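Below: one structure, written as structure tokens.
For this view, one protein chain was removed and the others were kept in their places.
Order of writing sets the chain letters: A, B and C. Residues in each chain are counted from 1.
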Amino acid sequence: MFLNQFLLLSAILFTIGVYGVIVRKNGVLVLMSIELVLNAVNINLIVFSTYWGVAGQVFALFTIAIAAAEVGVGLAIVLLIYRNQRSVDIDELDEMKG
Amino acid sequence: MWFFTHVWIIPALMALSFLLILFFGKKMPKKGAEIGIVFVGAAFVLALLTGGNWIAWSNNNPEGHGPAAEGAALANVDPSCSSVAAEAAAVGEGVEHVEGKTEGKTAGKKAGEGHNEGGHSTEGATAAAPPIGESAAPAAPAAPAATEPAGAEKGGHEEVATRPVVSCINWFENGDQTISIGTLVDGQSVLLLIVVTLISLLVHVFSTDYVHGDRRYTHYFAFLSLFTASMLFFVLSENTLQMIVGWELVGVCSFALIGHWWEEKPNSDAALKAFLTNRVGDIGLLVGVIVLYFAAGKSFSIMDLNILANEGEISHNLLLIGSLCLITAVMSKSGQFILHTWLPDAMAGPTPVSALIHAATMVVAGVYMVARLYPVFFEGLSISGSSVNALSMIGAITALFGAMLAFVQKDIKKVLAYSTVSQLGFMVTALGVGAWTAALFHLFTHAFFKACLFLGAGSLSHACHHSFNMVDDMGGLRKIMPKTFWTYLVATAALAGVFPLSGFWSKDEILAGTGSFPGTEGANGEYHVMLVMLLLAAFCTAAYMTRTIWYAFYGEYRGHGTPHESGPRITTPLIILASLGAIAGIVNLPAAFDFLPEGTQTRFEHYVEPVGLYFPAISHAGFNPALAVISVLVGLSGIGLAYLYFFKDAFAGLHGLAERNKVAAFFKNILVNKYYFDWLYTTVIVGFVKGPLARAANWFSANVIDGTVNLVGKTAVGSGSWVYKNVDQKVVDGAVNGAGSSASGVGAMLRLTQTGRIQQYAALFFAAVAILAGVFVVVIG
Amino acid sequence: MMNFLNDWGLVLTIFLPLAGALVMMAIPKQSEGAIKLVALGAPLAAAAMGILLMLNFDYGDSENLQFMVNRNWIELINSNFILGLDGLSLPLLALTLFIVPLVVIYSWQHVPNPGNPKAFFTLMLILETAMIGSFLAQDLILFFVFFEVTLLPMYFLIGVWGGEQRRYASIKFFLYTLFGSAFMIVAFVALYFLAKAPTGIALEQLRALGGSYADMQAGDPLRSFGMQALTYSGAAGIAKTTAIVIFGGMFLGFGIKVPMFPFHTWLPDAHTQAPTQGSVILAAVLLKLGTYGFIRIAIPILPVAARAWAPIIGILAVIGIIYGALGCLAQTDMKRLIAFSSVSHMGYTMLGISTLTAFGLNAAVFGMVAHGLITGLLFFIAGSVKERYHTLDIKRLGGLLVSAPKMGWILGFATMASLGLPGLAGFWGEFPAILAAYEPAVGLNVALFRTLMVLAAVGTVLAAGYLLWLYQRTAFGTPSEEFENDPNITDVNKFEWLAWSPIIAGIVILGFFPGLIFNVAGPAVEVIARTVGG
Partner (left out) sequence: MIATLLQLLPEADFLSPTIDWHAIAPEMVILVGSLVLILLDSFKLDKAKPFMPTLASLVLLGALIPVITLAIDGSTRVLFGGSYVVDSMSLVLKALFLVSAYIVVLMSTNYVADGDYWESEYYSLIVAAVLGMLVMCSARDLLMIFVALELLSIPAYMLAAWRKGDEKSNEAGLKYYLMGVFASAVLLYGMSLMYGVGRSTRLDVIAENLVRIGDGRGAPIVTLAMIFVIIGFAFKVSAVPFHTWAPDTYEGAPTPVTAFLAVASKTAGFVALIQIVFYCFAARPDIIQPVFAVLAILSMTVGNLIALKQTNVVRMLAYSGIAQAGFMLAPFAVIETNREQALSSIVIYLVIYAAMNLGAFAVIIAITRKTRSAEITSLGGLFSYMPGLTVVMTIFLASLAGIPPFGGWYAKFGVWQALIGGNTALGYGLAIIMAINTVVAAYYYLNVAKTMWFDEAPDGDTAPVKIPFTLIGAMGITVVATVMFGVLPGLLTNISDFSPVAAALGR
């Protein structure tokens, strides 16, 4: 099996996601980057599940479901912000600091 | 016996009188003076009775030689006070106890009464009384004249052991030690008992007139009582700790009385100076007592200490250190050169006080202590057989320089003050050369005539609007104040040592005691230097006293107003004291006068000087007519010269010498400035301690220590604010770079945190993840 | 009766004031009369309880804890609610019970600004409970708790009712002490884990305590905070260096409280800014917590370390004596001067302690009580002077003996007592301490301690110096024209008499009958001295 390749792939995905999270100014895009990270996780789980049984796959399913829920909430909040200040640029949110 | 075991009643009386005056004095018709007089009178009577008893008691000293007899002589020392004495006493034993029991009972009963009248601070004495009675038992049989006192008369000091009576109660227990408080009665303490109470009584009477209508009349008498009480307490102390207590208490009384008129700065300054100077000496006292406490095997008891020191149980060095420490105390309290400077200033106090405290009683406390602990000094300074030691040296110097200082004073009290300094020097020298009896004898006589002189001076100033400046404000008072004049004259003569007044006898004994003069080899050593210095001092003494007489009583009245003779309450004490000063000498006529009837010579020595285990076997210089004549001549020549100089205007050349001659002026200045000691103390030393040093310490406290603490605090807050500020300030575009450059470490991270920018948070977050993970993966693998 | 006392005596003595505080909280703010009544009643009740205890105290056996109370408290760490009264605690207990009611009486009409007697007295009662508790606690943790509880009330007393700089002073006082106690508790915990059961006779004593000790073998981990148990263990099984470090922790905790020389800087500020009542309690009782801690905890539990530390403590103590005295000389503020004098006087106490001899420790105990009474009185007077002159600047004062003679005399008495005049209490704290330094416990450097002795003796002169200068500048002379005939300047009033005369009497009585304390504390400290091998 090409375990290493898969792990590498997931690592790359993870990094891309993190990069997106850090640099993207648009809230929605940030959410999408997060999705990338979560999927990296899923890849890991699936790969390992081929060794250690279904638990991994179950875990992956849970992850997908919960990710969906999270993104739902996230979008709601972003929407809320858009309502209040007509923009989803999360860089403008620095009212509280220190 | 009862008087010896209950002698504590006397100080207790005075203490009670103090309290009474303090609380009720103001309400009394005479503002409390009467209370004081009544009580001190009572105390005096009791003291006299005690004295009488003592004479009877020591007339019955059993014949006997060697340790056994001397041990037996200590049978009246309560074992609980002095274990050593108890052991010694155990040597000579074997007496029935029946009478002892009865003695004990009566003693107990009496103690009960004593307690009732003794008032406060004497509880527990009752409890202590029975054991005292017990311990008294062995002495009982001696009472019926067992041995012929007549036999005990040969040459003054035969080997008849004195029988001191020591009684005490448990004061407190500290650790494993039991410290007792009690009384030590023997010739020495009884002597002081009488002197103190007598002079105090006279001064009380004198004061009723002298400080009449004073601002703080009542307080004045209160403190007189307190002083008397403390002095008696000191005199009767059974252990050194007790001595310290009395020593300090009299110091405070003198402080309070010197500063009696504290509204004026000089008076309060003088008071402070007196107290502080004494405090300096007290360092010596404290340390010395501590050293001796351990030297005597953890015991404060004077008996223990003396006996051990006497029998050479204590190493010479310890005794030396101890005695040297104590000498500093003596120097401060008894105004010895170089700590004498407070005494003249102390004259700022009311004159009767000067008479009582700064002439007759308190200032001799130092002398008394040395005499009390004589074995320590005798062994420690190895007085016997040598020709010089610290004590005698200090004494002699003081005697001479004090006398010289007395010359240049304008203030009559200052003259007397320096005279006191010088006379104390005589006493200390006497102790230093081993003439113990002579010292005490001189203390005795000096008390009378010096008190008389002071009171006389008081009487004078009373007449002259409370000025003591004899040079400017007095003169020609001979006619106006005859009583004062004559008494003053007698006292002066006594002080100058004119035959046959008391001063002559005591001073002569001291001179002989130096053992330097051919024919006085009987003494303990040969102190030639001392003899010379003392003779010079005697000369000066005579001279400056004559000077005072001249200024005060002769010539024209230079003051203002019309002086008048003082009232009876002032003059009576003068007369009494003068007459005592005149005749007091007879109590110790030299043994050599064997033409006199039996038992009239050396009474003083016989009754006062202890013989026994707790006192060194000192030898006595015999009376030497030649020396006597010389001393008288010296005195007379002093008088004579001064007479010629002042009265007859002889040596005209000398008059105003100081004005003309640089050299003379120089020396005069030195004298006028009291050898610049005050300048040294106040300006240099005190100034330094008070000023720079203290300020330095304060600065150190405020800036360095406190500063460091504050610095720590500041750094905490400061670094907080640093983090805060940098966290707060916007990082424009460094987020990614900073996050990327994770090598820049936690510091950089802190700077990048908390900007309010989510993405920078995120960057920090992942950076931290990367670092943590990276580090651990690398380190641990 | 006896049974009642055995079970409840100490507990009641401790918590009666607290009960009073709770009652007071229920009283509405307006009814000041009731508040003051409670404020006075509770301490008096506690005092009465204390007197009962002292009457039934077996003085023949004062080296052993009496009226012991021993209940489970925190099983997990085997820390129990142990109270006990012995010759060492008794004088300090007496002191506390004696001072607090007087303070209340003094406050009767002197409640400092901004008023609010309710809060003021409540805090004071809580404070009393804490102080009594720490003198009676026989368990390290219990002691620590009471020790810390004293902080807050004092903090607020200073901070709310204090002077100009009160904020700074109060927080400084608080943080200083907290810093020390943080290390102290760490040291306690270390003891808990490291101490082992001893061998020989000590083991027998330990077993005699029963409970978890009953069947201990030598070398078993002790796992206890009980002071007795730890004392018996005597730090058995702790390496010397470790013990020294642990002692260091306690040294910080107690030394700051005393305060010893380098840690003293909180004291002048706290005292100067605190209201009179605060200063009095601080000087009279709180400082004693530190010295008491040394005698009761640090030394007996870590004898070996104590011997190692003794020279350092001695040196610091003497530095404190001289240094404090010099500090006094530089002061211009009466209250601050008195505060600095505390540094100097506590130096004598610490010197006595550092000798590790029965004599020295006993002197220290006496010194604590004496200093409590005398400095307390001095602060009382300073407070009254401030109240009348509205300043404590020594330069402006003067002629107190003219404007208020009685107060002037009392001040004189206090200064005399404070400079260690024999015949008054102060002397018995100083002289025996100096004396003890001549012959410290076996094994300590004799030469060093004799040097210290001499220096300490020199300190007495400085003490006389600054106190008399203070007295001269305040009491002697004539009042300056600004206070020439100021109606405010009245003589001692009846509340002040009520509050002061007992203290004065106490000082005199202790001065002439030092046995009252020496004989009680003697056996107790002798046991301690023996454990240290002094």
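The rule we apply is simple: contacts are C-beta pairs under 8 Å (C-beta built on N, C-alpha and C of every residue); 3 or more make two chains touch, one makes a residue touch a chain.
The structure presented is a predicted model; accordingly, all values stated were derived computationally and were not measured.
The hidden chain, counted over the whole complex, makes contact with A, B, C.
Interface note for the absent chain: among C:167, C:406 or C:494, the touching residue is C:167. Within the set C:14, C:185, C:206 or C:436, the residue that contacts the chain not displayed is C:185. If you put the missing chain back, the residues of subunit B touching it would be 716-717, 719-721, 723-724, 727, 746, 749-750, 753-754, 756, 758, 761-762, 764-766, 768-769, 772-773, 776-777, 780-781.
The set of subunit A residues touching the chain not shown comprises 10, 14, 17, 21, 27, 30, 34, 37-38, 40-41, 44-45, 47-48, 51-52, 55-56, 58-59, 62-63, 66, 69-70, 73-74, 76-78, 80-81, 84-85, 90, 93, 95-98.
The missing chain lies against subunit C, touching residues 72-77, 119, 141, 144-146, 148-149, 151-152, 155-156, 159-160, 166-167, 170-171, 174-175, 178-179, 182-183, 185-186, 189-190, 192-193.
Following the convention adopted for this analysis, only the chains that are shown with their structure count from here on.
Separating the centre of subunit A from that of subunit B, both taken as means of CA atoms, is a distance of 96 Å. The geometric centre of subunit B is 35 Å away from that of subunit C, both derived from CA atoms.
Inter-chain centre distance (subunit A to subunit C, centres taken as mean C-alpha positions): 64 Å.
Residues 175-176, 262, 264-265, 323, 326-327, 329-331, 357-359, 362-363, 399, 401-402, 416, 421-423, 427, 431-432, 434-435, 438-439, 453-454, 457-458, 460-462, 464-465, 468-469, 472, 475-478, 512-516, 518-519, 522, 525-526, 529 of subunit C are the ones that touch subunit B when the two sit in their complex. Interface residues of subunit B facing subunit A in the complex, by the touch rule stated above, are 724, 727-728, 735-736, 739, 754-759, 762-763, 766. Residues 18, 21-23, 25, 90-91, 93-98 of subunit A are the ones that touch subunit B when the two sit in their complex.
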